[in-house]
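Apart from one protein chain that is not included, each protein chain of the complex appears where it belongs.
And then chain A:
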Amino acid sequence: MTFEASERVAGVPPSGIRRFFEIAEEYDDIISLGVGEPDFAPPWAARDAAIASLERGQTSYTANRGMAELRERIASFADRRYGLRYDPDEEILVTSGASEAVDLAFRAFLDPGDTVAVAQPCYISYAPGVQFAGADVLDVPTRAADEFKLTREALESSGAADADVLVMCYPNNPTGATMTREELKPVAEFAREHDLLVFSDEIYSELSYEHDHASIATLPGMRERTVVFNGFSKAYAMTGLRLGYALAPPEAIETMNRIHQYTMLSAPTTAQHAAVEALESCDDEVREMRDQYDRRRNFVLSRFEEMGIDCFPAAGAFYAFPECPWDDSDEFAEALIEDQRVAVVPGNVFGAGGEGHLRVSYATSLGDLKEAMDRIESFIG
């Protein structure tokens, strides 16, 4: 026996982000617009709650599904903010990051040979997650011309009608695209007509700048076929605390929990205490962070416009996804680091439809953003 990767693992290439990470690590004077996490610290009330829980020694496992109090808070938050009504006892699973929730859903509901339609460009973990579960990915490219929204045409022309599951993420990483309730309707209709399950990653839901976040699970006939993922990493700047959750009908949560109870047992306890407080008392801080992101977004978008670089008006998350001034976004991103010490991520690492674009994160101080945009401007001359 040797340590030879299983077929499932061997079939998954190393992340395209990894390569850029390594290039960026060679320099210590980089301004990074390559960061997919908030530059803020979690609200103090949440940090205090985490500290207090440690002081009281509350570090044992919680219920598999998460602390009852946290599930109740999640239920009322989801209802209050998005009109998502889920029963805290049976329809909510607290996980170690939204990442775990995504992985559980793939493993819980996919069999080898199943097909998962993935709206792309998208977060880098979906396709590998599907492959680890033994199923196949079907690319559903979205287009700049549609502002990277998922359309019925994109679903039809990519053959998603025959898929078993649709994975989507709005507000989107890496494009910053959002979808309104109206725009989600044809997607929901398609899912119902072709009997698709929908896995909807809504982790950037609190970062929607132009309109209120709309969840596809609130559309008619969708609740029973949708798993919603969310978490505390983005809105509350709690990435390292590793806390997320899934919302789904009882039988789905029950199945996901069957894996979770053996693999993770329960999500981090300290983080759950922080999260209870975050949901209870940190609305103002979330609003303040959102306002700051919004100003930076306006800044970045208008700088690209002034440079003559096409960028659709990204309306969510903390990414802009401009067109790359060169044909090859890998080459451009590499040259930009070496020449100007500015890190951005080439769009092709996020899947079909990403080539020819750059992911520019504005989760960075305005001073750094300004300097970075100046350098990009002088680079493209």
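As a working rule, a residue touches a chain if its C-beta (ideal position, glycine included) is under 8 Å from a C-beta of that chain, and two chains touch if they have at least 3 such contacts; residues count from 1.
Basically, contacts and distances are computed from a predicted model.
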>> For the chain not present in this complex, what protein name does its UniProt entry give, out of "Amino acid permease", "Lrp/AsnC family transcriptional regulator", "Thiolase family protein" or "Probable glycine dehydrogenase (decarboxylating) subunit 2"?
In response: "Lrp/AsnC family transcriptional regulator"
> Just one of A:R71, A:H213, A:H273 or A:R303 touches the chain that is missing; which is it?
Replying inline: A:R303
>> Considering the complete complex, identify which of A:E251, A:D291, A:D310 or A:E331 is in touch with the unshown chain.
In response: A:D291
> So which of A:D39, A:E100, A:E183 or A:E206 would be touching the chain we can't see?
Replying inline: A:D39
>> Touching residues of chain A against the unshown chain: what are they?
In response: 15, 17, 20-21, 24-25, 30, 32, 34-37, 39, 123-125, 173, 291, 295-296, 298-299, 302-303, 343, 345, 366, 370
